[in-house]
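Removed from the display is one protein chain of the complex; every other protein chain stays in position.
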Amino acid sequence: MIEVPKIYELYQIWPVMILIVTIALILGSSLSVERKMWKYFLTAIAAVGLSFAICTAGRLMPVALAIKLSRPQELLFGKSIIFDQLFLFMVIFLCVFLFGVIILSAVLWSRSSWEWPVFLCSLVGSLIGMIFLCSTRHLLFFAIAFELASMPSYVLVGFRRFNTKSAEGSAKYVIFGAVCSAIMLYGISLLYGLSGSFDFSTISFALAAGGVGVTKIVALVCLLVGIAFKISLVPMHFWCPDAFEAAGADVAGWLSVASKSAALIALARFVQILHLSGTAEFNHSLMLTFTVLAILTMTVANLSAYWQTSVKRLMAYSSIAHAGYMVCGIAVLGDVMGVAAIVSYVVVYMLMNLGAFAVVGLVERETGSDDLKSFAGLGSRNPYLSALMIIFLFSLVGIPPFAGFAVKWIMLSVLWQHNLSILVVAILANTLFSMFYYMKIARAIYFEDATLPAVKFPVLASVVLTICAAGLIVLFIGWGAMNTYSNNLITAVLG
Amino acid sequence: MIETILFYIFAMIMVVSGLAILVSTNIVRMAYWLIGMLLAVAGIYFLLGAYFLGVVQIIVYVGGVAVLVVFGVMLTSRQLASQLLPRAWEVVWLICVTGIFLAGLVRMILKGPWAGNVKQSPQTVAEIGRSLLGNFIGPFELASVLLLVVLLGAAYLARPRVPTLGIKK
Amino acid sequence: MMNSTWLLTWIIFLPLIGMGVLLVVPKKIIRETALTFTLATFILSLLMIPHFQGSSLQISGKDYQDGFKLVNVVPWIHSSGFNIDYRVGVDGIGFPLVLLTTLICFLSCLASWNISKGIRGYFILFLLLETGMIGVFTALDFFLFYVFWELTLLPMYFLIGIWGGPRKEYAAIKFFLYTLLGSVLMLIAMLWLYFASNYNGEHTFSFIHLSMPGVLPSYASHQTMWIVCFALLYVGFAVKIPVFPFHTWLPDAHVEAPTPISMILAGLLLKMGGYGLLRVSYPVLPHAGAAHVVAWVLGILGVINIIYGALCAMAQTDFKKLVAYSSISHMGFVLLGIGLLTEAGFQGAMFQMIAHGITSAAMFFLVGVIYDRVHHRDITRLGGLAGQMPIYTGLSIVGFFAGMGLPGLAGFIGEIYVLLGSWQAVVLGPMGARVLTVISASGMILTAGYILWAIQRVYLGPPKPEYANTPDITLREICVMAPMAVLSIALGVLPWQTVFTFANGTLVHVLKLLPSG
Amino acid sequence: MIGLTHYLVLSAILMVLGLAIIISKRNAIAILIGVEFILNAANLNFIAFSRHGIGGISGQTAGIFVIVLAAAEAAVALAIFLNFYHQISSIDIDRGNQLKG
Partner (left out) sequence: MNIAYALIIAFLLPLLGFGILVFFGRRIGEPRAGYLAAGLIIASAIIASGSAVSWISRGQENRIPVSISVPWIYVGSQPVELGVRVDSLTVVMFTMVTIVSSCIFVYSIGYMHGDKRFPRFFTYLSLFGFSMLGLVLANSLLGLFIFWELVGICSYFLIGFWFEKDSASNAAKKAFIVNRIGDFLFFVGIAIMLGMTGGVNLEGVFAKVREGVFAGHGSLLTFAGICLFFGAVGKSAQFPLHVWLPDAMEGPTPVSALIHAATMVAAGVYLVGRIFPVFTPTALLFIAHIGVITLFGSALIAIVMTDIKRVLAYSTVSQLGYMILALGVGGWVAGLFHLITHACFKALLFLGSGSVIHGCHGEQDIRKMGKLHGKMPITSITFLIATLAIAGFPFLSGFYSKDAMLASMLAFTWTHGSHWILFILPSLAAAITAFYMMRVYLLTFHTTAKDEHIYHHAHESPKVMWIPLALLAALTIGIGWFGAMPERKAMGGGVYTYEGGRGLVGLIAEAQPRWAVSWQMAENLKSEKGEVSHQVFHTWATIVASSAMAMGIIFAFLVYSLKLISAQRMAERFWPIYNLLVNKFYMDELYRATFVAGVLKLAAMGKWIDKNILDRIADGSARWVVRWAFFSGLTLDNRGVDGAVNGAASLALAGGNFARKGQTGRVRNYVLAMATVVAIVVLVAGFVVR
C-alpha cells in the first residue's frame, strides 16, 4: 500500500523547508550579487534563514504538543520523519549553533572569493542532514540523512584548500566515513532482511521475536558502526582527531557538537525503541555494550589527549571523551532521564565547545598555528580572551560554578540512580585524567611567557564568546530549569 | 538450472575481480576489474528479476561511477604502483580479520531468521516509481538535497588549483 | 542594621561584588579597592558576633540541628528529583572559621601589597577565593558546599601558578590534581548519600536534615554504604588537611605560592578539611565515624602526621618548606583530636584549627618578610638576623613559639586538648588511645627541636655581613603581623572566651550524634 | 537451486573482499573501489531480500537509493582525493601522515 504525503506534512517540516530555500537563495544570489559583497550578503541571507527556521520551529512547538496529545506519534513523509518536540528542539538547537558558527567563520576567515557560498551551503546542507538524522526511525531515510550530514562535512574539513593538512584530513575522513556508512548500509540491509521493513519499530519487534541471535547482533552492530562513527565512539573515533586538526576551528567546532549531538539523539531514539520491545536479557546486554563503549571511549580519549600539541587535536580528543560521557546517558535504558541528561549535556557542551574552538580559531588566525606554543602567554596577549578560555576549559573539566559541572552532575545522578556506579567512577576518574590536558592549555595561557603578538578580538566574536561564557554561568545557576525543560521535553517525546 | 549456472558465472566474475583487485598493483587494472564486478552485479540483479535496477546499475555505476573512477585514476596516475604495497603485518592481520569476518557472516547468514524465503515474481518499474514517490518520498526528496550539496562541494574541491600550480612542497 | 537573614549572604558575596568592581576600577587603586572589600567583609563578619552571645543554650541550641544561626534558605533547584537549596548558616563550628577567614584574607590582602605583576587578575582571583572559602564554611547544603569547595580550586591554581616561585607550575598542577582527586571522591559520596536519603519522602542535600536520625538508611543494614561513604569523604577532606600520604602537594604548593597565598593556603584552605570532617563526615555518618576501624585509621594517621611532619620539617633547609611541614605536623593534631571522638579532642581539634590558622599564617608571613629582603629562604645561609632586625625577630619569636605550642600562646591549647582528649578516648580500648597519645605527645619534643633549630639558624648566631643592611620590618608588615601576634596571645590566654564559648556546645552536639553518646 | 542464502553468501564475500581491498590498498582510489564493493554487497542483499518476499518492492527502491548514495560518495571522495593528490603530490594515502598521534 502506498501512502501519499499530505500537504500539512509540508507545513510541519517548514523550518527545514526554509533551510533548503536558504541554500537556494545563497546559490542564487551568489550569481547576482557582486563578489566582494558576498561575504556580507550571503552571511546575512544565511543568518536570516536560520533565524526564520528557529522562529518557525518555535511556532510549531504548540502544534507538536497538540499532535502528541491526539495521536501517539506523528510520522511524516511516508513514515520517514518523526514530527515531535524533540525534532523542533533539535532544529532550534542546531540552527542556533550554526548561527554562532557562521558568525565565527565570518570573523575568522576573509572569504571573499567564491568559496563562501559553497561553504555556507555545505554547512546548511549538513545541518539539514543532522536535523533529519535525529528525527527519523526510517532506516533508509536515516542512511540518506546520515550521508547528507557526512558528505558536506568531508568537504568542510577539506575546505582549506592549498593546505596539506586539510587535504589529508579530509581524505582520511572521507575514507573512514565511507567505510563506516557502507558497513552501516550493509547492516541496514540485514535488518531489512530480518524484518522486511525500514521502520525501526517494526524492525525491533521483528528482532524481539525469537530471542537473541547472531544475525540480529551482527545487523545491529553494523548499524551501530555507522552511528558510533558519527558520535565518534571508540573504536570508531579515529577520524575525529585527524579531521578536527585538519579542519578550520569553526568547522571543527561545528562537527564536534552538531554531528555528535544529532547522532546521539538518533541513537537514543533507536535504543528507546529497541529497549521497549527487547527482552530483559537483551536489554541487559545492550546496557552492557554501551557501558563498555562509554568507558572505553572516555578513557582512551582522555589518555590520548595529553600528549597533543595541536590544540584543535586536543579538543578533538576532548570531544571524543565528552561523547563518552554523553553516551552514558544511553546506557541508562528505559529511563528517559538518561536522554534528558544527554539533551542538557549537549546544550551546555555546545556553549563551551563553540567558545573553546572560537578561541582556538582566533589564536590560529593571528599566529597561523593552533599549536600550544601559539597560546603561550595569551594571558597577557589578550586577558579577556584568556579569561573566557579559562571558563570554557574549566567548564569542560566539569568544575563548578560552570554549567559543565551541572550537566556532568545530572548525568552522574542519573547513572547513580540506575546503579551504574561503574560509569560514575569511570566518569570521575576520567575527569581527573582530563584535567591534565585542559590544564595544559591553561598553563600555556597563563604560566608561559608571551613571545607572540597580541591577539585581536573582533567585536562580533567577543559578543558570541561572552554569550557562551555567560551562558555557562547562567546555566549553572539555573541548571534546575534546564534539567526540568529537558526532562519534560524527553518525557513528552519518548516517555 | 540456467539460473544456477548464470549465478555461478556472475559470482565467479565478482570474486575473481575482487581478488584481482586485491593482488593487482596497477590502479588502471583495478578500475577495469571494478567495472567487471559492477557488471556482474548488474547480472545478478537481472537474475533476481530486478531489471530496472540492473539497468540503473549499468548506467549509473558502470557508466557513471566507474568512469569517474577511471578519470580519477588518470588524473592521479603519476604514482608508481609498486610503491603502494601494504606492510606485511597488515596483510597477516588483514587475513585473520577477513577470515573471521567471512566465517562469522556466513554462519550468520545460515542461521538468520530471515523474514521470508519465497521467491516472488519480479516487480515492475511502475511499482518502483510509485514507491519512490509514495512511501519513499522522504528519502527521495532528501537525496535531491544531498546531491545538490555534494556536487557543489565536490566541484569546489576538484577545481584545479588556481595560481600555485606546479609549485611543489 | 542589615537584615540578619541576609547577613551571611552578604558576607559570602561581598568579595564577589568586589571582584566585579575590580574589573572596572583604574589600575592605581586596585590594591586599595581590594583591601577595602576584604576589610568590609571582615567588618560584616564581625556583625555575626551578637548572634553568638548569651547562654550556652542560646549559642549552641538545644541540639545539633537547632544550633544554626543566620540561616538563609533560598530554593535553588527543585526539579526532577533534585532538592537543592541555597542554604547557608553558621553554628559554633562555622562561625569562628568564618571570622578567621575574613580576618586572614584581610591581612593577607594587606600582605599582598608588593605583588606587582598582573595585580588586577591577582586581586580578582583573591576575592574569588575568599568567596569560595567563606562559602565552604557557611554552606549547609551539600551541593552548595561542593560548589564552593571547588570554587576555591580555580583561583588557587592560578594564584600559585602565575604568581608563584620557580616551580610554580609543578606545584599548581599538583595542588590541583590532589584536590580534584579528593573532590571527585567526595562527589561519589555525595551522590550516594543523596540518593540514599529520605527526608519526608524526598532526597535531601541539607546537612541539617542528613544529620537527623532516620534520614539515611540505618547503619545496621547499610554498613557498607556508611563506611565507604565515610572513606570517600575522608579522602576528600584528608587531601585538604592534608593527611599522610596525601600531603605531598602541600610542601610544594606552599613553597611556590607567593607569601599571601601561602598564608591563605595554610591558614584557611587546610581548615576546610578539618571543617569538612566536623561538618559532614561525623554529623552525617555518625555510626561510621564511631566505628573502631575508622577511629584507628584516623588516630594512627593523625599520629603519623604529627611525627612524620615534624621529622620532615626538621630535615628541611628551605625555611618555607619547614613551615609547610610544620603545618602537616600541626594538622595531625586536628585529625587525632577528631578521630578519637572525645569531647576534649573535638574541642582541641577545633581550637587547633583556629590557632593554626593564625600561627601558620603568621609563620608564612614571617618567612615571606625575610624572603622579600634577602631573596632566598635557605636556612643554612641565613643567620644572625636578630641583631639586624630586632623587631622582626621579636615578632617571629612570638609567631614561632605560638606554633611550637608554648603555654600562653595559641598553639598550646589545641595540642593539650587533643592529647588530653585522646588519652581518655574509649573507642580504641584502654591501651590503644594511650599509646597513640604518648607517641604524639613526643611530637612536642620534635616540634621544639625543629622550631628552635630553625630559630637558631635564622635569627641567632653571629650577624652576617651580607645581611648587614637588611631593613627591619616595615609599618605595613607590622600591621599585618601585629593582629596575628595579639591573637596568638589572646587565644593562648583566653581560649574559652575566644573560641570555646562559641564552639563548645556545637561540638558537644556533634558528639552526641555519635552512637556511643 | 539457487536460494536466498546463495545471494547472501555472495554478498558477504563481496563485503569481505571490499573490506580487504580497503585495508590493503594504499592507493586512495583503490580504497574507494573497496567501498563500492561493500555498497554493492548491501545492495545485493536488498534486492535478494526483495526478490524473496521480504518487504515487497521497498528493497529495490532502497537499491536505487544506495546507488545514488554510492554515486554521490564517489563524487565527493574523488574530489577529495584529487585535492589530496594536488596537495601531497601522491595518491598514496599513507603519505598523508602529518596528522597522527
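To keep things simple, chains are lettered A, B, C and D as they appear, and every chain counts its residues starting from 1.
Note that in this section a contact is a pair of C-beta atoms (placed from the backbone, for glycine too) under 8 Å apart; a residue touches a chain by one contact, two chains touch by 3 or more.
In this text the structure is predicted, and so the values were computed from the model without any measurement.
Though it is not drawn, the left-out chain touches A, B, C, D in the full complex. Residue C:E343 is the one among C:D63, C:E343 or C:D472 that touches the chain not shown. In the complete complex, the residue from A:V214, A:A387 or A:I422 that touches the missing chain is A:V214.
When the whole complex is considered, the residue among C:G81, C:G118 or C:G461 that touches the unshown chain is C:G461. Where subunit B meets the omitted chain, the residues involved are 86, 90, 93-94, 97-98, 100-101, 103-105, 107-108, 111. By the touch criterion stated above, the residues of subunit C touching the omitted chain are 170, 173-174, 177, 181, 245, 247-248, 251, 308, 311-316, 342-344, 347, 384, 386-387, 394, 401, 406-408, 412-413, 416-417, 419-421, 423-424, 437-438, 441-442, 444-446, 448-450, 452-453, 456, 459-463, 495-496, 500, 504. In the full complex, subunit A makes contact with the omitted chain through residues 171-172, 175-176, 179-180, 183, 212-214, 217-218, 221-222, 225, 235-236, 238-239, 241-242, 299-300, 302-308, 432-433, 436, 440, 443.
One rule holds for everything that comes next: only the chains that are shown with their structure count from here on.
A comparison of the A-B and A-C interfaces places the larger number of contacting C-beta pairs at A-B.
Once the centre of each chain is set as its mean CA position, subunit A and subunit C turn out to be 44 Å apart. Averaging C-alpha coordinates per chain places the centre of subunit B 5 Å away from that of subunit D.
Contacts with at least two other chains are made by residues 140, 144, 147, 151, 154-155, 158, 161-162, 164, 170, 190, 193, 195-196 of subunit A.
Among the residues of subunit D, those touching two or more other chains are numbered 8, 15, 18-19, 28, 32, 34, 43, 48-49, 54-56, 58, 65, 69, 72, 76, 79-81, 83, 86.
The touching residues of subunit A, counted against subunit B in their complex, run 2-5, 20, 23, 27, 76-81, 115, 118, 121-122, 125-126, 128-129, 132, 136, 138, 140-141, 144-145, 147-148, 151-152, 154-156, 158-159, 161-162, 164, 170, 190, 193-196, 206, 210, 213-215, 218. Considering their complex, residues 76-82, 84, 118, 121, 146-147, 150-151, 153-154, 157-158, 161-162, 168-169, 172-173, 176-177, 180-181, 184-185, 187-188, 191-192, 194-195 of subunit C touch subunit A.
Those residues of subunit B lying in contact with subunit A across their complex are 104-105, 107-109, 111-116, 130-131, 134-139, 141-143, 145-146, 148-150, 152-157, 161, 164, 169.
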